[in-house]
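Complex shown without one protein chain; remaining protein chains in place.
Naming follows writing order (A, B and C), and every chain is counted from residue 1.
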Amino acid sequence: MTKPREIKAALLGATGAVGQRYINMLPKHPYLRLEVLMGGESAGKKYGQAVHWLFPDAMDPAMAQKVVRQAKPESAKGCDIVFSALPSEVAAEVETKFAQAGFIVVSEASVHRMDADVPLMIPEINADHLKLLESQKKKRGWKGAIATTPNCTATGLSMVLKPLIDEFGARKAIVTTMQALSGAGFPGVPSLSIQENVIPYIKNEEEKVAAEAKKILGTYSNGGIKASPISMGISCNRVAVIDGHMETLYAEFAHGITPKAAERSLERFAGEPQRLKLPTAPDHPIIVRKENDRPQPRLDRMAGSVPGMSVVVGRVRNGIDGKSLQLTLLSHNTIRGAAGTAILTAELMEREGYLEN
Amino acid sequence: MTKPREIKAALLGATGAVGQRYINMLPKHPYLRLEVLMGGESAGKKYGQAVHWLFPDAMDPAMAQKVVRQAKPESAKGCDIVFSALPSEVAAEVETKFAQAGFIVVSEASVHRMDADVPLMIPEINADHLKLLESQKKKRGWKGAIATTPNCTATGLSMVLKPLIDEFGARKAIVTTMQALSGAGFPGVPSLSIQENVIPYIKNEEEKVAAEAKKILGTYSNGGIKASPISMGISCNRVAVIDGHMETLYAEFAHGITPKAAERSLERFAGEPQRLKLPTAPDHPIIVRKENDRPQPRLDRMAGSVPGMSVVVGRVRNGIDGKSLQLTLLSHNTIRGAAGTAILTAELMEREGYLEN
Amino acid sequence: MTKPREIKAALLGATGAVGQRYINMLPKHPYLRLEVLMGGESAGKKYGQAVHWLFPDAMDPAMAQKVVRQAKPESAKGCDIVFSALPSEVAAEVETKFAQAGFIVVSEASVHRMDADVPLMIPEINADHLKLLESQKKKRGWKGAIATTPNCTATGLSMVLKPLIDEFGARKAIVTTMQALSGAGFPGVPSLSIQENVIPYIKNEEEKVAAEAKKILGTYSNGGIKASPISMGISCNRVAVIDGHMETLYAEFAHGITPKAAERSLERFAGEPQRLKLPTAPDHPIIVRKENDRPQPRLDRMAGSVPGMSVVVGRVRNGIDGKSLQLTLLSHNTIRGAAGTAILTAELMEREGYLEN
Partner (left out) sequence: MTKPREIKAALLGATGAVGQRYINMLPKHPYLRLEVLMGGESAGKKYGQAVHWLFPDAMDPAMAQKVVRQAKPESAKGCDIVFSALPSEVAAEVETKFAQAGFIVVSEASVHRMDADVPLMIPEINADHLKLLESQKKKRGWKGAIATTPNCTATGLSMVLKPLIDEFGARKAIVTTMQALSGAGFPGVPSLSIQENVIPYIKNEEEKVAAEAKKILGTYSNGGIKASPISMGISCNRVAVIDGHMETLYAEFAHGITPKAAERSLERFAGEPQRLKLPTAPDHPIIVRKENDRPQPRLDRMAGSVPGMSVVVGRVRNGIDGKSLQLTLLSHNTIRGAAGTAILTAELMEREGYLEN
């Protein structure tokens, strides 16, 4: 493997809860250089002063010293890629401007995810969806393009469904989530709302999870994505945990399935990122635990060779008949479910030549 | 309604977490008199000194002064009914002794629940299952008899399923629970295990919920219960909440169903306890909330005319097609899910003549 | 005791976290009638629709139907008293307008608390400070007047210090607090900040507690208050508890003190509200617990004959010598520490003729 050239990156929404994950992860990256931080009200201030830093880890001192720039294309001049951690309300307009100005944008915002010509990427699942970028550029007449990464809850679920559907055929997935506080950003959920409580609703989340998972698991052909035919019923809940989304999955398949066969399928799962040995690709995208009380958010959210990038599955057991299955899964919502998958997507794009102008 | 005579009650397992709920509820009861408290290691001590009292409510002073007696039939002499809040390990032997000695035992222990000749009671659902008591006495040659109340998680679920199955036909129920800490008793779950965490497993719970719900929802005929044919997939989780079990339900029915029709069916649900105006019967066994973020354990667990006795349902919405439905339900696990249903069962037994020797 | 006439009350800041406590408490009051609710953005809406209701208790239906009015004197026409639960930023201007227009305002906002001519009331401690109202009216040329109630943390502390200082002489109080989330209002503390954490700082709180306690404990003479000479060192912390401020107190006195003598002094404490049998006055303003692990917020915050109005003290023990003492105290921060003391102040004012025009 030849060492890639250095890639210069810019970051939109650098001070938000998701943006901070990039500041946390990228300074250790072998070739992605975070050159430009952009923000709204924080523009003009040093990052270290502008941000309400959420992590125990000390902030990278070089990042702390960077002056946050205004969120406009000129700020990112010379960068090879623009990550967007913008809230959806502003993402639509701002990201479009960057793509028009010729930038490749990798966005975590929901606004463009379901656009027919925009790839919704989990590199282990749908590396070939990047092909949409060409048709997107043509159709929109842009020099640049937008790729997106999914909702944090859709991410873990799709990764677990992918090998199972491939081997046993898609039918039906009934999912209940217990989602972490960091998924709502900062300040996010008021402590008075969640202390000694569970909140059985997250706005628009259930619709997003179902629609996004079907697109992610869909098939590329002729410049478009044919959504997976799986039926989905999703119930989203918020629980008092900082990081790590838990999900119970009951699924029905076209063919017979056993817990043993399912575990084998999950454990073997790997994709382009593993084949290419991308730096942010975990050895095992899915880790299967055999103890009956795992996964647990506090103990398992940072599991694996790239902490936070593996989905941990446990309690794989029979469903109600020979074609159904039950299990529990956990994924780190701001690493695998946000910044980590975006960085992995950038690594894939680099290797496949999408970042060369 | 004529005022019932006074009923003298004894309590097995008085100092445990469930036992304490009786001490909390019965002193306010119009005609059930808690005369005798029984315990193991606490025998011989005053209740107020023997118990590690778990509630903010002050303990009834008369109860505090009662000397705990040994758990044997002679201790309960003169009582009309014996409530058992014993742990299952000891319940089998002790409860049998009381029944042999002629007592009517209403037990929350799991040990006898699935016995073919033992009723598993939720009075709103299956008042007629009390008929099993006669055949039980005959078959076992006992002067007394044992009735049981279900697992706390099975209780809320069964109450919600009952009117829906009656109107739309039983097929399949996929359930995920988020269960409160008090369900594990005291000391129960270590704080180090649940702080900043969710535990995706409760020993034997999923099997119990499925089996018990089918029996509760079953049909009495010829001295036995024919279990409901519904298929069930259950995933049980523990969350950091003191009281109140949340459950998400995805269900498939034999006939077409809409959220509106389901809500109407749930709101109208009532049973013998409501018809007989039993003192512990809530006006509405099921309360349907229309806001999209309810029920919540902290806000709704004590809802209704008899606090803690109503199941609160919300988020009633479409499933994946015209014959499926999704909703969230909450029930108080130590009131409706334990002491409250046992007391309600005793009230029903009194009205139907089962406590007259 | 003759039954008082009905008192008509208006409420400023009705939808906020503190305002909601009045809506929770006043509908059950024997003679205070909450006639007028006033708000900012909520003006014009029905209260039930405008408020994000924080309590498990169902909202009084008559309150839910009331239309919130604009926060100006005309809205409160015909009312005998105006409670203010406004945030301090807006309280200064708005409360002044009401007092100028002739209303008696009882305010929980901090803005006027330290004004020399404004009483800072805990009726059990300083009923005579109400005399300031006359000089206030004269000096300011107002027809009405403003009385205030203290910071929630200062309240419990002052109540405990009062009998001890009276009997043993004031010297020094070193206090550390563990304050509840509801003290910060809603949305208040973000869950991401407090989950699995303690925050060792509450803005301006330590200064307020020290200054206010000295004024509350001060002496009225010649139209002014002479502050208590006690020295205070305060450390304020936020912990993950919904309601109930805990405080540890180390205190030094002028005279010898023993735990037994201190407990006797605390238990005997009573003031004008108890003498006058005011409806919101608890039988025992201070409850002393002898167990070594009390008070605890969850178990003791609603203790006493008027739930939430008693301060619960425990762990009374020696300090470092014969003139010092240590103890732990708990008070309900939004009842005794806010709405409850304001209502008690209104009751006192009514009995002492301050509400008669």
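Simple rule for what comes next: a residue touches a chain if its C-beta (ideal position, glycine included) is under 8 Å from a C-beta of that chain, and two chains touch if they have at least 3 such contacts.
Just so we're clear, the structure is a prediction, and the values are computed from it rather than from any experiment.
Of the chains displayed, those contacted by the omitted chain across the entire assembly are A, B, C. Looking at B:Ala170, B:Ile194 or B:Leu348, the residue that reaches the missing chain in the full complex is B:Ile194. Touching the missing chain, out of C:Gly304, C:Gly319 or C:Gly340, is residue C:Gly319.
Only one of the listed residues, A:Val67, A:Ala101 or A:Leu299, touches the absent chain: A:Leu299.
Considering C:Gln100, C:Ser135 or C:Asn237, the position touching the chain not shown turns out to be C:Asn237 (whole complex). Although one chain is hidden here, its contacts on chain A can still be listed: residues 55-56, 58, 195-196, 298-303. Mapped onto chain B, contacts with the missing chain fall at residues 17, 54, 181-182, 186-196, 240-242. One chain is missing from the display, and on chain C it is touched by residues 172, 174, 176, 178, 195-201, 231-233, 235, 237, 239-242, 246, 248, 250, 292-299, 314-315, 319-321, 324, 326, 328.
Assume only the chains that are shown with their structure count from here on.
Chain centres here are Cα means. That of chain A falls 43 Å from that of chain B. In chain A, the positions touching at least two other chains are 195-196, 240-242.
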